[in-house]
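Heads up, one of the protein chains got dropped from this complex, but the rest are sitting where they should.
Here is chain A:
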Amino acid sequence: MRILVVEDDPDLSRQLKQMLKEQGYAVDVATDGVEGHFLGDTEPYDGVILDLGLPQIDGVSILQKWRADERKMPVLILTARDQWSEKVAGFDAGADDYLTKPFHTEELMARLRALLRRAAGHTTDVIEIGDLVVDNRAARAFVNGMGIKLTSHEFRLLAYMATHKGRVISRTEMVEHIYDQDFDRDSNTIEVFIGRLRKKIGTDRIETVRGLGYRLVDPDAPQTS
């Protein structure tokens, strides 16, 4: 899962990046409106945390532009502005949630998880694929109730596949959703990660669809295809 943070306060954006990474997200940070709009417009983020008072272009305008250009990723507005008219303007521009500063980390994380979950059509933070359990809340995975040790990239990849379980995911899509902008992207490393994941959770849980990509499946379920 890859998140864009648009926040002009350098300390707060650094903290948000750190907190989100600890939760297993890939994070990009933009510190002004122009950069924020550009990133959201060109990169396929799973979610956006957007401040309203930004240099150059304000948050509401950015959001309006995205929505006008059919960018449908869930957006959480995180701002110090707490007037009702500002909340209404934020939601009218296309926000999915609105949180005012100061905020508690747990609440922000819970709301972000809820947004991502709703966007993918899940009702809880815990996704089960047979006896594989991916807990987005704790950023952990279990097989048969046993915790599995995963690196952050491995977990991110697993969580993304679990969120879109049953769907074939291309290597390009994986690259776009598990690496942040600064990472040296090489789609070959995806194969390395897939190999490592297969070793940890069981080979038959990740199906290779030749020429298209990979799919997370429940090996014990009756085949539907």
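Miscellaneous remarks
In this section, contacts are C-beta pairs under 8 Å (C-beta built on N, C-alpha and C of every residue); 3 or more make two chains touch, one makes a residue touch a chain; residues count from 1.
Just so we're on the same page, contacts and distances are computed from a predicted model.
Look at the chain that isn't drawn here: its UniProt entry, checked against "Heme exporter protein C", "ABC-type quaternary amine transporter", "histidine kinase" or "Multiple sugar transport system permease protein", names it "histidine kinase".
In the complete complex, the hidden chain is touched by one of A:T42, A:S85 or A:N188, namely A:S85. Residues of chain A in touch with the missing chain: 9, 11-12, 15-16, 18-19, 53, 80-81, 83-85, 87-88, 91-92, 95-98, 100-105, 107, 114, 118.
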